[in-house]
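A single protein chain has been omitted; all remaining protein chains appear in their positions.
Chain lettering (A, B, C and D) follows the sequence in which the chains are written, and residue indices restart at 1 in each chain.
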Amino acid sequence: MVVLSAPLISGILSALVPLRYSWLVSLTASFMLLLAVAGAVVLASTAGLEKPQHFSMPWFGLGGNTVSVGIFIDKYTVVMVLVVTIVSFFVHMYSAGYMAGDAAIRRYFVMLGFFTFTMLGIVLSDNLLVVFMCWELVGFSSYMLIGHWMELPEAAKASRKAYMMNRIGDLGFVAGLMIVYRNAGTFDITVLATQGLQGWEIAAALCIFVAIAAKSAQFPLFTWLPDAMAGPTPVSALIHAATMVAAGVFLLARIHFLFPPLALQVVTIAGLATALTGAAAALGHFDIKKILAYSTVSQLGLMVAALGAGAKDAAMLHLLTHAFFKAGLFLAAGAIIHTLHQAQMSTGETYDVQDIRNLGGLRKAMPVTFGVFLICGASLSGIPMFSGFQSKEAILSSILAGGDAVGMAVAALFLIATFLTVTYTFRLIWFVFIAERSGSASEVSWRSVPEVPFVMRFPMIVLALASLWWIVSLNPFSFSGWFTTGTASALTTVVSVGVVLGALAFAYLFFRNRSEPSRVADVLTNTFYLDALYAIVVTRPVGHLSALCARVDRKYIDGFLHGSAYIQVTLAHIVGWFDKAVVDGFVNLVARLTSWLGAFVRTFQSGNIHKYIFWAGMGLVLLTLYIVA
Amino acid sequence: MIYAFYIFAFIAVAAAAGILFARRLFHAALLLLVCFLAVAGIYAVSYAEWVAVTQILVYAGGVVVIIIFGIMLTTRAPGRPTAISNSKWFSGLLLGLAVMGFLITLFLRETVGAPTVPLMDERFTLVNRFGIALMTDYLLPFEVAGLLLLITLVGAAVIAATRNKNTSS
Amino acid sequence: MIPIENYLVLSVLLFSIGLMVVVIKRNAIAVLLGLELMLNAANINLVAFNLAHPQRLDGQMFAVFVIIVAACEAAVGLAIILRAYRLFNTAVPDNISTLKEP
Amino acid sequence: MNIEAGLPEKLEWIRQSLGFFGPELVLFAGIIVVLCTGIVVPSLRAGSTSVAPLLIALIATLVACALSLADWGQQEKAVDLFGGMVVNDRFSSWFKIICDIAGALTLLLSWPASQRRKHVSEYAALVLSVVLGVHFLSMSVGMIMIFLSVELISISSYVLAGYSFRQEGAEASLKYFLFGTAAAAIMLYGLSLLYGLTGSGIISSQEFVEGLLAHQSLLLLVAGLLALAGFLFKMAVLPMHLWAPDVYQAAPMPVVALFSVVPKLAGLAVLTRFILAATAYGQSLIDWKAIIGLIAIITITAGNVAALRQWNAKRMMAYSSIAQSGFLLVGVVALTEQGIQFMMFYAAVYFVANYVVFAYLQYFESRGVLTIPDFAGTGRSDPAANTLLLVGLISLTGIPPTAGFTAKLLIFTGLYDAYRAVDDPFLLWILIPGLLNTVISLFFYLRIPYFAFLKEGESTPVKYLTWINFLGLVLVLVLLGLFFRPDLLMGWINKITFVL
Partner (left out) sequence: MPDHILTYLIFLPILAAFVALFIPRDRAAWFRVLNLAACAIQAVLVIIAISRYSHETGELRLVERMQWFTLNLGTWGNLQAEYFLGVDGLSFPLVVLTVFVMLIAGISSWTIAKGVKGYFILILILNAAVIGSFVALDLLLFYLFFEFMLLPMFFLIGIWGGSRREYASIKFFLYTLCGSILILIAFIALYLSGSVPGDETTHTFNMVYLRDPGNYLAGSILDPSGSWLIGGWSARNWAFLLLFIGFAIKLPMVPFHTWLPDAHVEAPTPASVILAALLLKIGGYGLMRIAYPLFPDAAMSLSWVVGLFGVVSIIYGALTAMASKDLKRLIAYSSVSHMGFVLLGMASATQEGVAGAVYQMVSHGVITTMLFLIAGVLYDRTSDRMIENYSGLARIMPAYFAVVLIAFFASLGLPGFSGFIAEIMVFLGAFRSEVIHLSLAVIATLGLALGAAYYLWTIQRMFFGTLHVRGGAATEQLVDLGMREKVMFLPLAATTLILGIFPQLLLRYIDPFALGFVALLNGGN
């Protein structure tokens, strides 16, 4: 309970701190998160990893059934809880420096705390409905945090895009929930695990996978994630690298039992496609955060693919390692951005500090950052002695465990992705830290840029340390540790090490003599024109449809009333009975029609008594004739 | 007697038609008088002497006189007779002929009931019977008719007594 | 014996001529003449129908009352016409039409 | 044949009949006294605007009303009076009571100085004579009495219509007179034919009904229609409605209020009796119900749609009253005991609502508000009057919580019941347009409040505590009360029985 409530209290406290003392916010929030970390550690040590634990209590009655809210703790949960709380704590701490002086710092920490809470909700909950609720809520906090700097148009747009795309994915989740409820009558994961669905398994699985794909930025729903980098960098580290995007992977692992083989194949294909496209796109970009974002996309693709291939433990392990090294990378990137922003503020220069074309040679100015970046980058690349190597190894060996042709193919693609990963990581580090930028006006100022303050440096260092091998296992070449067991065959180790080294060599040779990163291909920069495709296929049609509806509303539904009235009016014009009295506000069919009739009746009322008598007599005659006839 | 009926009937219809075609209002009034008298004649041959007498007294003696009085009062220039202009010949003829044709067809097609010769009570003349009926069976209408006359008097007086200059909006 | 149809035809003729006069003539007094004709037509009916019931006097009595009423109508009517004439300087209702549908 | 035979009995009958004639005698006395005050007392003559005649007339109507009410208790069954010319029953008493109160209210509305400029005593006498004529008409079963009462009402009305003593008053009088006399002549012709066909001058008599049954012919139909014309004229029903808008527009407001209720209800009473007789109590082959239904529905529709485009408040109310006559006729269409009872309920409610509306139209007229756009802004300056007027108009429309709703509900219930009983789809076809017309009527009824409340206009606040507001409040409370407890009134009406 401490784990869950601490971030929430942090959020609430942050909201309550008076505006004047907003610097206090970061302090209290970080402290609360520290409590959460402590709680998580206690949980991890007491809960044990082997025996799942389950507490629940009824929440509300749904039809004849009861929806309960409860906590379900197993191995994956423990891992996730640790990851979430630890990364969150460090991000809180880091933010204390990064966001210092921001006007809306209270809102920032509120949302950060709220996010952590809802993220833990996803992780701990035993109930798909509650998972879905938290799922939506992390989307909301993500929306708020991406859009934190609301004055920036791209932040505003990116936040909307992120939320919309997640929302569309959530439709799949809703559909999945509907199927689950129809066929099982319960949302309880433990119950579902034992009794399963009666029918519709593939539909349910694919529907839920749509949500996972949106949340974990899988092909083809990943385009929101690079845009989401418009948010503050710590947020990117926490949400869009370490935790929220991993929620999909986690959920997939948790309800793996709901996925029949066919659905798993789809998952694998989507994961691999994501891994490859993400890695390729990372090569095509210049924005430091976007590159990291695509890297995240790619790595998530690997995890999903692993899950699709049945490597649950390995995928979760990679999730864990990825969380640390990717958070470290983001925080380091944030440090660069933060520092250079400060520098810009003093010199008054304006250039895009996130564009690697504007950077270079930062190695000397920011040694700590460089070190962190190097370690985490190495981990990402899967160089031995770093955690990333071990987790990738675990995945690879799990995939190959089956030993069939499909496994081989998956593994091959996996290695290609790894190759690309190494390449883009090298490219990034090379151009940011190592390659000298000659002739740049800003170069002078860089010499003197200070390293970031301690509150920011400390989390970076810790995360970098956490990216080393010991986090998985004391043996740097084995992934069989506290979390996973098993060994990789020597062949896979050799092959993968070979691929990594080969890639390093290739990258060094390729980038060595370039003074500036070049555009690889438009198709990569524009991420395969997916956004354009969405614009054509979804956004614009909906916009048109919406405009059409509005027009229909005004023109046809109202127009039906008005229009048929206009016909009457035209008639009335012709006959000469129209007068301005009609235009008095009773604009509707009935009134027009009746007033037309009324005009007819009134024509008898000419004021001429002879006519009166004539019409009265004629009326009687006609009445008689009518009755007789 | 039937010849007398036809003669009276002819006179009445002719006089009525004359009104329709009369050029001058005064002539029309006089033709109406002729018509009334002829109708009185028809009453007389239909065993309704009392009605005939009333007809002559009230209509010929009263109504027509009032009307002639009215014609004179509404004559714009003294000495110049009031011409009556006509309008709506079409609608008038349409309505009148429709009613005429319709009703005559009906009358000729359907039997209304053959009149029988009245049996005269020897002891009382018709006038006697009228008197008694008027005071017994028809007492209420008689009184109401009196009231009607009173109201007519009051009403006519009100209308006539209002001296209203020809000031109008 | 005079067939009843003769009376009826006569009354219809007078009635419809009266109606025509009412509709056709423009002068209000002429209209009044037409109305009197119509009343007379009804009276002829009443008297004629009374022939079928000689022991009773309903029809004739009705006729007498109609004559009285007709006189009243004529009196009031002429008073009204005279008043209209005085106010509008005409006895032709067609020329008096302030009251009509706007 | 001995004509003297039975003479004493006849005289005795007359003597007894007088006992049932209290209200009429009071009214008659009222007329004489009122006229005498005008003639005899010179001081009144000089001013000719004194309220004394109004007061006397008011007392006369109230006493007549009281006597009619007193009659109620003894009228377990109908009594033929004066040789069978008239019949005194609860049915007639009902209309008499309504018309007496209406007459009294008219006299009250005439009270303000602006309404009594000239000839007050004659005015009072004429109003009384209209009321008296209605008394006679509602009791009449003899053709002679029907004709005489119609004429009594008519002649008084002709004069009253011109009581504004302005140009348009004279014009209205003239038109009313010419149209009315034509209608009377047509009715008389029809009555004469009916007399000829049946041989009886009393429509409720056995002889009349037998005569009708012996002559189930086209001629009878035509004769009946011609006779109906006169009643329809009194009710201002199509096609005999053409006089109403012009006359309403020109006549003084109290007189219009009188016209819109009193002759109409009297016409309705005699029409009901006539239709009851004409259908020969259900044995006739001619479908008079269908004829009346047709007339009713045309009238409702025509009245409503014509009212839609009226800008003169009085003209609008003229068309409204035409449409309302149609609704009253719907009650006759059912021609069951309940149907007629519902119609009588409707008549009472209509009377009250109409008087509310006319009372306020007069009030606003005195403040220079003549056309509907003139009402703009009065809602702000005079919310009390406009609110009460609104309730009256709502009741005429037939929306809860006013008795108008209950009345319409009952009318249509009666119609539906008749439909169930005879399974004549025609009745259903009246039901549906009847309901739709309620919607149409809303548009013109609510146009006055619409202008009063929604349109901006100059507004100077006025006093609330006026006698007109008091009067309006009383009437409105009746309307509301009859919605919440319609059984209070229906309880009385249920005591009225018919020979069906």
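We take it that contacts are C-beta pairs under 8 Å (C-beta built on N, C-alpha and C of every residue); 3 or more make two chains touch, one makes a residue touch a chain.
What you see is a predicted model; the values in this text were computed from it and never measured.
Undergrad: Considering the complete complex, which visible chains touch the unshown chain?
TA: Per the contact definition above, the missing chain touches A, D.
Undergrad: From the listed residues A:A412, A:L501, A:A547 or A:L622, report the one that touches the chain absent from this view.
TA: Checking each option in A:A412, A:L501, A:A547 or A:L622, the one touching the absent chain turns out to be A:A547.
Undergrad: Could you please point out the chain A residues that touch the chain left off the display?
TA: Touching the chain left out of view, chain A contributes residues 59-64, 104, 129, 132-134, 136-137, 140, 143-144, 147, 150-151, 153, 155-157, 159-160, 163-164, 167-168, 170-171, 174-175, 177-179, 181-182, 542-543, 545-551, 553, 557-558, 561, 585-588, 590.
Undergrad: Write the list of chain D residues that the hidden chain touches.
TA: Given the touch definition above, chain D has residues 336-338, 341, 379-380, 383, 390, 394, 399-401, 405, 409-410, 412-413, 416-417, 435-436, 438-439, 442, 446, 450, 453-455, 483-487, 490-491, 494 touching the missing chain.
One rule holds for everything that comes next: only the chains that are shown with their structure count from here on.
Undergrad: When the contacting C-beta pairs are counted for A-B and for A-D, which pair yields the higher total?
TA: More contacting C-beta pairs are found at A-D.
Undergrad: Which whole number of Å gives the spacing of the CA centres of chain B and chain D?
TA: Centre-to-centre distance between chain B and chain D: 30 Å.
Undergrad: Roughly how far is chain A from chain C, centre to centre by C-alpha average, rounded to an integer in Å?
TA: About 96 Å separates the centre of chain A from that of chain C.
Undergrad: Give the residues of chain C that touch two or more other chains, as numbers and ranges in rising order.
TA: In chain C, residues 4, 15, 18-19, 22-24, 26, 31-32, 43, 48, 52, 55, 61, 65, 69, 72, 76, 80-81, 83, 87, 93-94, 97-101 touch at least two other chains, as defined above.
Undergrad: What parts of chain B, by residue number, touch at least two of the other chains?
TA: In chain B, 87-88, 91-92, 95, 99, 102-103, 107, 112-113, 119, 129, 138, 141, 145, 148, 152, 155, 159, 162, 164, 168 touch at least two other chains.
Undergrad: With touch defined as at the start, can you tell me which chain D residues reach chain B in the complex?
TA: These residues of chain D touch chain B: 1-4, 7, 10-11, 14, 17, 28, 31, 35, 81-83, 85-86, 118-119, 122, 125-126, 129, 132, 136, 142, 144-145, 148-149, 151-152, 155-156, 158-159, 162, 165-167, 173, 196-197, 199, 215, 217-219, 222.
Undergrad: For the complex, give me every residue of chain C touching chain B.
TA: It is residues 1-10, 12-27, 29-30, 32-34, 36-37, 40, 43-44, 47-48, 50-52, 54-55, 57, 60-61, 63-65, 67-72, 74-76, 78-83, 85-87, 89, 91-92, 94 of chain C that touch chain B.
Undergrad: Chain A touches which residues of chain B in the complex?
TA: Touching chain A from chain B are residues 87-88, 91-92, 94-95, 98-99, 102.
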